[in-house]
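One structure, pasted below without further comment.
Here the complex is missing a single protein chain, while all its other protein chains stay put.
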Amino acid sequence: MELIEKLRAAPVAGLSAQLRRRGLHRVFIDGVAPLTPGSSLIGRARTLRFIPLREDLFARHGGGHNAQKRLFDSVGPGEVIVIEARGFPHAGTLGDILALRAQVAGAAGVVTDGAVRDARAVAGIGVPVFAQGAHPAVLGREHVPWEHDVAIACGGAAVEPGDWVVGDDDGVIVIPPDLAEEVADATIAQEQEDAWIAERVAEGHPLDGLFPMSAEWRRRFDERDAGADA
Amino acid sequence: MELIEKLRAAPVAGLSAQLRRRGLHRVFIDGVAPLTPGSSLIGRARTLRFIPLREDLFARHGGGHNAQKRLFDSVGPGEVIVIEARGFPHAGTLGDILALRAQVAGAAGVVTDGAVRDARAVAGIGVPVFAQGAHPAVLGREHVPWEHDVAIACGGAAVEPGDWVVGDDDGVIVIPPDLAEEVADATIAQEQEDAWIAERVAEGHPLDGLFPMSAEWRRRFDERDAGADA
Amino acid sequence: MELIEKLRAAPVAGLSAQLRRRGLHRVFIDGVAPLTPGSSLIGRARTLRFIPLREDLFARHGGGHNAQKRLFDSVGPGEVIVIEARGFPHAGTLGDILALRAQVAGAAGVVTDGAVRDARAVAGIGVPVFAQGAHPAVLGREHVPWEHDVAIACGGAAVEPGDWVVGDDDGVIVIPPDLAEEVADATIAQEQEDAWIAERVAEGHPLDGLFPMSAEWRRRFDERDAGADA
Amino acid sequence: MELIEKLRAAPVAGLSAQLRRRGLHRVFIDGVAPLTPGSSLIGRARTLRFIPLREDLFARHGGGHNAQKRLFDSVGPGEVIVIEARGFPHAGTLGDILALRAQVAGAAGVVTDGAVRDARAVAGIGVPVFAQGAHPAVLGREHVPWEHDVAIACGGAAVEPGDWVVGDDDGVIVIPPDLAEEVADATIAQEQEDAWIAERVAEGHPLDGLFPMSAEWRRRFDERDAGADA
Amino acid sequence: MELIEKLRAAPVAGLSAQLRRRGLHRVFIDGVAPLTPGSSLIGRARTLRFIPLREDLFARHGGGHNAQKRLFDSVGPGEVIVIEARGFPHAGTLGDILALRAQVAGAAGVVTDGAVRDARAVAGIGVPVFAQGAHPAVLGREHVPWEHDVAIACGGAAVEPGDWVVGDDDGVIVIPPDLAEEVADATIAQEQEDAWIAERVAEGHPLDGLFPMSAEWRRRFDERDAGADA
Partner (left out) sequence: MELIEKLRAAPVAGLSAQLRRRGLHRVFIDGVAPLTPGSSLIGRARTLRFIPLREDLFARHGGGHNAQKRLFDSVGPGEVIVIEARGFPHAGTLGDILALRAQVAGAAGVVTDGAVRDARAVAGIGVPVFAQGAHPAVLGREHVPWEHDVAIACGGAAVEPGDWVVGDDDGVIVIPPDLAEEVADATIAQEQEDAWIAERVAEGHPLDGLFPMSAEWRRRFDERDAGADA
């Protein structure tokens, strides 16, 4: 199975638990949710950094083919645009034309810790967008688009270009590329174990000894395939 | 009518108004909402207290059959698990296996002022869950599960084991057991009055003298059944 | 086309951008959302000011036909009730009977930076309500209804009686009456331009030179009707 | 003793406790502190209401002899200017020239839930100023000065013109005029009782039975003057 | 040197760094400061847990010799009272009589993540008090004193009875008893190293290679006593 397929099969909650076991506790892009509940997102990060509005800097860097538009023009298939908006909820950080550009370019999604303008239209385009919410203001209310493809802060997480970014209804996490395969494999294995535990719970077994599994329950878990194979 | 049936017939907004008339102003578990809009919740509180993560305390109390799991293993029909997560939004406080355990045990619901992991799966299980939101992190990101069945703070409200806990789309409230019957009765009576007022408003009557009712309007209200009986 | 029809055709995001070009940057009622996603709201402001609960003032001004009820009794067709609740999320500022009164009176909607009681019932009445959220508490938990039809603060915006108030899924803005026609016209024109740009983006054109339009792209845009007319 | 002398002898903490006994729980102007620690403030409220900056309203109401300056020009001896700045910390609400005007006019102080410009200079003028902090921005960064001598919200408290306003290092409270004498008298009496209790605690007596006083301790307290008189 | 003397010689910043090296990252009681800048605090924790005000529970547990007063009556020499006030800034959690009781009993200090009443008087008593700030309200505005000598949350940190609590101008930390000696020793050693580095920096040496020390600088550091001893 391709790595991306494995990640698609792995819930964000499970991936984050595996990262935690490997000492990575700060991988959460907090405070964002999918515009369309139930949508998910997987891809490699392309980053965009805004700095706070300052009128002289906006005059020099805000207009024309600015950093934001350069990024959307250069995004490619499978990439996720991740925007540092310093968690400011009351200004848009992209609108429907940019979302459409991302969709046409085959981008895998957009994550912003700011807001989305034209949120209903953006939700209808199809490219998954995870944001803090909707707001009608243009980004110039609060931001100067500054540079792309540098390390950024988004929702309290550090994101480097090339990081894996994975999101579902629970939220969005960042996975360092060199850990992605291992973490995805471990998550899928754990999911199978948890599914089996859930079946036992559904049968009425208490959590005690089962979740986490005692030696006895693990023996039964390990033997489950034997019976299935017979 | 059984008390629980009365509470089921009483909207949370109405119950809280009756508690207020009896001098109880601090009964709201603020900041929580049902994972599935439109769901409601009624039952007696079983409480769970988390304390902030401290690595040495987690090592001693966080694993195995900890306080959280002991509570879910001992929950019974009609009980509502209420979790003190100190309002921290960025860590899970239960996931799908625990929610399933609560469902199997016949619990009436779960209220947490923290987040839910596997939120989509949890919502699908059926047991009503009211939470601050969804987050993929395990509880060990922020909490040590400490003890159960003690007085706690949840969403700014004090909750004692055995309190009635009632929730709908407006939010969740706590009702001291010795007031529950009286408050439920008064709420249902008030609902009938309000429904009659709403009919008059729908007919085009202004609020003046009607809401609250003047002596004249109350006379008509009191006479409404006479006409109906005739 | 009537002004109100123009405003109906104009998205809030577009209107706010035109206000911004005219030097109006502080027109956003932040932190509110429609109870029913997808609903919109257009009308002239009728304002209501609450002050913080103080028990002696509530005793004198809170009951009977108070300022809140006087406003709902006097609201007329096409008017939008706008409530200053100082952004407090944990107390209702209207309930189902008042919402019904507004609906019967032909009001165009309600905006409150506080909460709504009986939120599910209110959503079902039909009059568009934009609020910070739902809460079961009566307004007396936090407010004294004080006066109506004065300048207020709502969601961080100043609102005068008679201002146009326009809302959709992106949020709610305030438009000074003397600018409304000009801003609506400019928004509709800009929407046509943006729609044409979106078509070009959908065809695969990059943003560079197109959004915003270079002289060359603008020439093509200006000629689009010539071809269409031929 | 004059009322104002009694209030001067009464700590804010004690006054608030007496208001509480009379059912007034919401009398605190929260979040403000004296620019000069240790200063205190007593007087009758003159109120000033700001609304959020809106560029068109500021053009009409912000300049010249605006509401803010009209109030400072009309303030008289013993009056306390109380400013509603909606708790916004990042804009000045008065500076050194206005503070000087208040001082010259004999004002008893200024309370603002916004910031003070030229804070060091203002602290040096002598008139007591209680504020949320210091900030260099002019009020036009965030506010339109709107009207004076109306009921306002300041630091979460409702303040009417004419209310007593009393502040010390613990904070600032509002006292309805008709309760001031009674509350001041009760506070002074309670202070004497507390001082006597403190002497007993200093002697090593435990709190049990003493604070609050048992019948036995109260008997000794009541007899203390007999001995002193003998 | 006695443990307490070692802790007295160790700055809080240094102690927290040593705890961090031993895997303890969550030891900070955030958001509190000494009433008297420059004061410090060292002792073993005696804990006090408040729950949110609920009128019926306050009636049963708030008055008389409640949990708060039982704790202050039982505090002993060298102990630090640590109060869980859920970080609420706008209600007192102790006043001058209780602070005096703690002083008389020889307590080493008080830490509360709520406010202090009679703050100026409390500061004058002498027992070190670290709090979120001052507020005139009694604790009954927000709290029910519930129980003492249980694990609590204070300023985001878990505190168990018997933990070492150490505070200075940087803030307050918690040290598990079994780590205190080791951490204090390591801090004092590190302080000596840092002092020597500071001397080199004062001489004009750059940080590169010195802070942290390279092998060469460490050799010189290790040899410093040889020269001193000679």
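For this structure, a couple of remarks:
Per-chain residue numbering starts at 1, and chain names A, B, C, D and E are given in the order in which the chains are listed.
In the analysis below, a residue touches a chain if its C-beta (ideal position, glycine included) is under 8 Å from a C-beta of that chain, and two chains touch if they have at least 3 such contacts.
The structure displayed is predicted, hence computed values, not measured ones.
The missing chain, though absent from the view, touches A, D, E when the full complex is examined. Touching the missing chain, out of D:6, D:26, D:46 or D:117, is residue D:117. Subunit E residues in contact with the hidden partner, per the touch definition given at the top, are 11-13, 15-17, 20, 25, 28, 30, 33, 38, 156, 168-171, 173, 194, 197-198, 201-202, 204, 206-209, 211-212. What subunit A contributes to its contact with the hidden chain is residues 23-27, 51-57, 86, 144, 146, 151-153, 156-158, 160, 174, 176, 179. Although one chain is not displayed, subunit D still touches it through residues 63-65, 69-70, 72-73, 89-90, 92, 95-98, 100-101, 104, 117-121, 134-138, 140-141.
Just so we're on the same page, only the chains that are shown with their structure count from here on.
At the far end from subunit C, in terms of centres built from Cα atoms, lies E.
Here subunit A and subunit B face each other with different sets of residues for the most part; under half of the interface numbers are shared between them. Among the remaining chains, the Cα-based centre furthest from that of subunit A is the centre of D. Look at where the CA atoms of subunit B average out and do the same for subunit E: the two points lie 37 Å apart.
Chain centres here are Cα means. That of subunit A falls 49 Å from that of subunit D.
Of all residues in subunit B, those that touch two or more other chains are 25, 156.
Judged by the touch criterion defined above, the protein chains form a pattern that is neither an open path, a ring nor a star, and not fully connected either.
Contact between chains, per the stated criterion, is found for A-B, A-C, B-C, B-E, C-D, D-E.
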